[in-house]
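Below is one structure; the comments refer to it alone.
With one protein chain held back, the other chains of the complex are shown just where they sit.
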Amino acid sequence: MSFDLKIKTLALELPEVPKPVGSYVSFVESDSLVFLSGLLPRRGSELIFRGKVGADLSVEQGIQAARLCALNALSVIRGQCGTLDKVGRILRVVGYIQAHNAFTDHPKVLNGASDLFKEVFGEAGLHARSAVGVASLPANAACEIELTFRIR
Amino acid sequence: MSFDLKIKTLALELPEVPKPVGSYVSFVESDSLVFLSGLLPRRGSELIFRGKVGADLSVEQGIQAARLCALNALSVIRGQCGTLDKVGRILRVVGYIQAHNAFTDHPKVLNGASDLFKEVFGEAGLHARSAVGVASLPANAACEIELTFRIR
Partner (left out) sequence: MSFDLKIKTLALELPEVPKPVGSYVSFVESDSLVFLSGLLPRRGSELIFRGKVGADLSVEQGIQAARLCALNALSVIRGQCGTLDKVGRILRVVGYIQAHNAFTDHPKVLNGASDLFKEVFGEAGLHARSAVGVASLPANAACEIELTFRIR
């Protein structure tokens, strides 16, 4: 099935394509690799999830934040490629979770993003990933996701 | 010399192949690049090194933790490829050290992993790397290592 169709079947609504908030671009292609800039849990220019997971935000809110980061990744890809069907394979995801010092459930939070990639891309969405907890993130975002994929 | 033989010569015991603790896979190949998911200082399902380096754990314990992460990387590679001899070159290592706020010896800690790659792979083990200190990691792990290598 087409990934664009899959988005419709799942009734997923992609946020507006996020604009870079600094001197960089959202999408860089080199041979078959594409590097995306860090995605925040935004809807357009509005940051939806702020605060530290495990303190200001629950694990469940963290999961929703990670999912929103992933939806923004899809939005960037569709915005650049015109279609999600250019995704050959999601290769690598890094999830930076802005978390309380004693937080330990980063994998659960990052599943919010990973599960979305599986729902949309199936086998092509199975990726390698690292989940880490960081002290601070731009604009007090709850999490930030970096993604590398193979384009076809 | 074969890297598999080298492991035996050095009397290194690889831990059981670590299972992913979330919605991802441990090993993703794309053309000649392989991306591994973040490795923790585990032996099978048991996390061996917990706590913050520079507070709960000494630098020496941090080094051992990083070395154990690296042994898990070898275990993933051998588990997937059947042999370590498919390693063409270790390209890139990122070491996330769960450290006290005022910790400064991250390079020393990460040498625990880097030295192991040199012992096993020789020239092919010489990699680029970044060492950073993070506030929290999954399951209170002392460190997490991400690795990219070229496969042959």
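Descriptive notes on the structure:
Lettered A and B in written order, each chain numbered from 1.
One rule holds for everything that comes next: contacts are C-beta pairs under 8 Å (C-beta built on N, C-alpha and C of every residue); 3 or more make two chains touch, one makes a residue touch a chain.
Treat the numbers as computed from the prediction; the structure is a model and nothing was measured.
Within the full complex, the residue among B:V21, B:L39, B:L84 or B:L110 touching the omitted chain is B:L110.
Residues of chain B in touch with the missing chain: 31-33, 89, 91-94, 97, 99-108, 110-111, 114-115, 118, 126-135, 148, 150. What chain A contributes to its contact with the hidden chain is residues 21-28, 30-31, 33, 35-38, 94, 96, 98, 134-140, 144, 146.
Heads up, the rule we're going with is that only the chains that are shown with their structure count from here on.
For the two copies, chain A and chain B, the CA superposition rotation is 120 degrees, given to the nearest 5.
Chain centres here are Cα averages; for chain A and chain B they lie 25 Å apart.
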